[in-house]
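A single protein chain has been omitted from the complex, and every remaining protein chain is retained in its original position.
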Amino acid sequence: MQQRKILALAALCLLVVGLHLAAVLTGSLFYLTQLTMAAYYGLVIIGLGTLMGYAGQISLGHAGFFAIGGYLAASLTTRNLAIFQDSWPVRWLEGLGMLKSAQNLAGEPLLTMVPWAACGCAVAAAALIALLIGIPVLKLQGHYLAMATLGFGTIIYRILLASPYFGEADGISEVPGFTLLPALGQLGPVMVSGDPGLRVANYYLAWGVLILGMGLLLNLIGSRVGRALRSLHSSPEAAEAAGVDTSRFKLQVFVLSAVYAALAGVLLTHFNGGIGPSEASVMKSVRYVALVAVGGMAHLWGTLLMGVTLTFLSLRGVFGTFDDAVFGTILILVMLFAPEGILSLRLKQVWNAIFSGARS
Amino acid sequence: MSLDLFFQYLFAGITYGAIYAIVAIGFNIIYNATGIINFAQGEFVMLGGMISISLLQFMPLAAAMALAVAITMGIGATIEMLFIRWLDRPSVLRMIIITIGISILLRESALHIWGESIRSLPYFYGNEVTTFSLGNVHISPQVLWVLAACAVMVGGLNVFFKGTPIGREMRACAANRTAALLCGINTRNMVTLSFMLSAGIGALAGCVMSPITYTQYDSGTSLAIKGFTVAILGGLGNSMAAVAAGILLGVIEAFSVSVVPLAFQDAISITILLLILFVRPHGLFGSSAAARLKDF
Partner (left out) sequence: MNREIRGAEDNSAGRGTVDEALLELVSVHKRFGGLHAVNDVSFKVAPGTIKAVIGPNGAGKTTLFNLIAGNLPVSTGSIHFQGQEIQGKKPHQIARLGMARTFQNIKLFQGMTALECIMVGRHVRSRAGFFAGMFSLPSTWKEERAIRESSLELLELMEIAECADVEATSLAFGQQRAVEMARALAAEPRLLLLDEPAAGLNIYETAEVARLICRIRDMGITVLLVEHDMSLVMDISDEIVVLCFGRKLAEDIPLHIQKNIEVIKIYLGEDDALAA
């Protein structure tokens, strides 16, 4: 089982390299940009897939967590704290090395948070919010749960749309790059940013994060906790009788999926150099749910591959103005004909043989 | 706040509240018959408005509205027959996702047919500055049309469910589907009928409110959320309580404008929704046991 998992991950790595080479050979390196974005969205989708497929909880508001991550990272790294320069929180942050001084275009002092600190804050905030709303929300079932998560996502959207601090309808732009590794000798810095010169590095970085994230989830599903999750999805009563604390596990998976979404938001915002309120919209949340459904709710590999592929196609504009309609249609068709996901329709044996690491 | 302003807000609240109540009743009818929450309910309201606006070019107002309602009812029946009818005991999750997908399709179709423009039906009597006075309060006659239409619908539905044979059959279907089947009631047709009814009242509501609130391809979504909030507030399935709950929400929203910036107004109904779901999901009225009785 362990070997199959590693083999599958290795195969994915090869695929990633292969796509890069294909792009180089066909002179279409710009595809890498969309593939990078698709990888980050993929991170959201596999996190949501774990929540929906293994813990059995629907979330129609996950774009909210993505937006919390992205917006906090964006605002903390762009909004000027210089006016609060003398207050104790700011000085404490400075002492911790989390702030950066610079000058804005007008030559005035600009005090912002360093990206890695902003990332930490953003993800922590998302986790905390997930914990707080998760406790009441996860007690609900069926329609009520769906509506509550929809409500959560909509509130986040409304707040972002209405707040000047978050840029209202325009969102936040001019977000600086996120330096992960500083320049060493000949090698340039490893930075998450939209700089075309760093395009290849960012491509591998994004897919590296996705593959790592996938590996961790696969580990989880194959572990004692993973079994407990699958059991509580299938029969919560029997799981409880076996000693599984269903409420706690549901909450933990919810927070985990929120962390995945928020991290994706942070990284993608630095890559794009900005973020807008549409990232928090209901349509985005629905889209994530559609992609999880297409891949098969309890097939993490299916979710990853279909999710990234369809996102890439959408980003390339293949669906034109019918983008939302396409996802709506996918949602309906999959739910009508293949509620177990597209891959359950055919080639089931083949997929299971290769990727059964995701199911055990 | 002056008394006049108070009444102004009050009437605005009652008007919107009546609309929310109708959307909620639409939810309840389908929920009672099938156990499904139809996320596309808001789209029925939007379609009623949009279709009647388009038909207005060819026929007088009353005919346009009637035909729009009929067409929307047809759309409701089609949706049920295409997507819902042949599913074999689907899970709640699956149904939620399907109706969300339907809602998206209807919205996107509206976008491609009518574009993004905001439209409205003309005022039924006079125009947007026509008012009549109740003391010092100035009310648009359209408000009366809205309230009258909603009252007629609620009254009509009451008569339908309690007085007519088909209405009784629908209630039987809601109370115990198997038993109704054994009594010879065609439960599948009852389901289709429930979709048609919900679509119809939604469409009519969409028509009467169009002059006041305007209609746009995506006006369905926020209506659906508010309608659902009202349905939950009153207790899912309980339509008379939905009327009271609708007015309550409408009034709260209307008065909130004096306290909270307008941009956050939508957030109010969602906050109420979340609070109710967390604290008292079976609604404000009655007990949780009574709430499980799916009666009109």
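The first chain written gets the first letter, and so on, giving A and B; residue counts start at 1 in each chain.
What we mean here is this: contacts are C-beta pairs under 8 Å (C-beta built on N, C-alpha and C of every residue); 3 or more make two chains touch, one makes a residue touch a chain.
Just so you know, these numbers come straight off a predicted model, no measurement behind them.
In the full complex, the chain left out of view touches A.
When the full complex is taken into account, the listed residue touching the unshown chain is A:E240, out of A:E94, A:D195, A:E240 or A:D323.
Among the residues A:A228, A:L315 or A:I330, only A:A228 touches the chain that is left out of the figure.
Residues of subunit A that touch the chain left out of view are 216-217, 219-220, 223-228, 230-231, 234-235, 237-246, 252, 256, 298, 359-360.
Rule of thumb we're sticking to: only the chains that are shown with their structure count from here on.
Centre-to-centre separation between subunit A and subunit B, using Cα means, comes to 35 Å. Across the complex, subunit B is touched by residues 56, 58, 60, 136-137, 139-144, 146-148, 150-152, 154-155, 158-159, 161-162, 282-283, 286, 289-290, 293, 321-322, 324-325, 327-332, 335-336, 339 of subunit A. For subunit B in complex with subunit A, the residues that touch the partner chain are 37, 83, 87, 90-94, 96-98, 100-105, 107-109, 112, 221, 225, 228, 232, 261, 263-264, 266-267, 270-271, 273-274, 277-278, 281.
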